[in-house]
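This is the structure, below, for whatever I ask next.
Every protein chain except one is present and positioned as in the full complex.
By letter and in written order, the chains are A and B; residue numbering begins at 1 in each of them.
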Amino acid sequence: MPLLNIEQLNKSFHLHQFGGKQIVGCSGINLTLDHGEFIGITGKSGAGKSTILKCIYRTYIPTSGSMYYESDSYGTIDLARAGEREMIEIRQKEIGYVSQFLKLLPRVTAQDAVIQELVATGCPKERAEGEARSMLRHFGLAESLWDTYPNTFSGGEKLRLNLAAAMVKRPKFLLLDEPTASLDNGSKEAVRDMILDLKRQGTSMMGIFHDLEFMEKVVDQEFSMQSGSITGGRTA
Amino acid sequence: MDEMLSVRQLMKTYGKGCPACLDLTGPDHGRNMCPVCGTIVACADVSLDVYPGEVLGIVGESGSGKSTLVKTLYFDEEPTAGEFYLRSYEDGVPNLYDLSSRKKRWVRNHQMGMVYQNPHLGLRLDHSAGGNIAEKLLMAGNYHVGSIRERAVQLLEKTDIPITRMDDLPRYFSGGMQQRVQISKAMANNPPLLLLDEVTTGLDVSVQANVLDLIREIQRELGVSMIVVSHDFSVIRMLTNRTIVMKNGRIVEQGLTDQIMEDPQHAYTQLLINSLL
């Protein structure tokens, strides 16, 4: 059994305010992700890349199709139909999501944000503190920022914090939405090291990249998208 | 029972009612007053679950029935029909609405805390802050002034009220402080369930932030289950994992909070999200 098997995934948005206008996010998506594998998706913005990731994370409700996922807690589960409780549990323990946008809560310091992610999985606070620090250090977030609120961070700093918060849990499955956008070369290398490190430890990943050169160094399979559909793919 | 609380088919109407009440009200009709008999259907057909340690959000505009819903859960209002089970009360077997009013009061005092939008409803403004907390403790059978005061000090410290103000009247406190005293009072008996009805509405932004942080901290440290009622999505986003959207007394949509905000399904939810500043 693969980790994730997406069959005929469709997502369209029904806009009530605009006379029921339908906007297609993605359609006819078929993908298989094996355990420990890393799939990269490329394409212009608006091609539907994020839609797939958000469907998997269930920030979007798929319109049709199925996404069979091998969960530690629930066995094989169709993420398209999983209950809210299951999704919360899976998000907390198994699937991480990283984007370039700040999703963290206001008035929580950078360090606490990372600590809270770990504590939510049941990790004792003392150990969480240590791991949070080493993770922030790894992604090169300046130590002077650890005790401050991230809402004033630059795009690169926010991304590094998001990466630290997602990766500190060493999730089984990680969704990466442009994880290297607005990062300098040094930071990109830190991300790459971490990705390779997580892969060695068995984390499976699915990522969206603009930086094709970076992507080619880390992914096992690569798909390209256009207008909501997968138009090409190759194995690295 | 896995759920902390379960509500089934809750209904609250004001008026004599007629067979057409439910069919002719609700979001599809855009009204909650029955056109035949004039009965107000404040909420109907409401079923929901809250799990231990979970925070459930309820959003909707004024008149959507969300406040009636929590007031019915706190027994402030008697429901017209419906069932309500609480895991911490006799393993969730009895329908709480069937209990005698004395038992309901016991459940309310021992197992629930409520924080109202208006501090006048949750506090006795002519009793001291400490006296307000004492009231909850006295209801639970603590008749030792020393230990009552000890607990009051703990709670006021936790909610950041200077201990020197403990014997002052909340009447003379700022709005934010009054809300924090309300939270202290609601938490006095360490209830497993906390109901929050528009607790930050009408407060200054910085005070709102302070109250929300306090609620989040209580939730994280004590693992209390909460129902948070608000018309403000930023409050819901900050506090909850799951959200219910209500309109004209009915649930129109429920889901993961980020899904409700990024992929709203119902026309009304889309309108709410599109109306965000």
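Definition applied: contacts are C-beta pairs under 8 Å (C-beta built on N, C-alpha and C of every residue); 3 or more make two chains touch, one makes a residue touch a chain.
As a working rule, contacts and distances are computed from a predicted model.
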Not-shown chain resolves in UniProt (candidates "Sugar ABC transporter permease", "PhnJ protein", "Glutamyl-tRNA(Gln) amidotransferase subunit A" or "Probable alginate O-acetylase AlgI") to "PhnJ protein"
Going by the whole complex, the chain not shown touches B
Across B:A134, B:M187 or B:L203, the one contacting the chain not displayed is B:A134
The one residue from B:L96, B:I148, B:I161 or B:V181 touching the chain left out of view is B:I148
Of B:K16, B:H29 or B:R105, the residue touching the omitted chain is B:R105
For chain B, residues touching the missing partner are 101-102, 105, 124, 127-128, 130-132, 134-136, 138-139, 143-146, 148-149, 167
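Methods note: only the chains that are shown with their structure count from here on.
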Counting only contacts in the complex, chain A reaches chain B at residues 13-17, 54, 58-61, 84-85, 87-88, 105-107, 116
Chain B residues touching chain A in their complex are 51, 209, 213, 216, 220, 238, 241-242, 254-256, 258-259, 262-263, 265-267, 270-271, 274
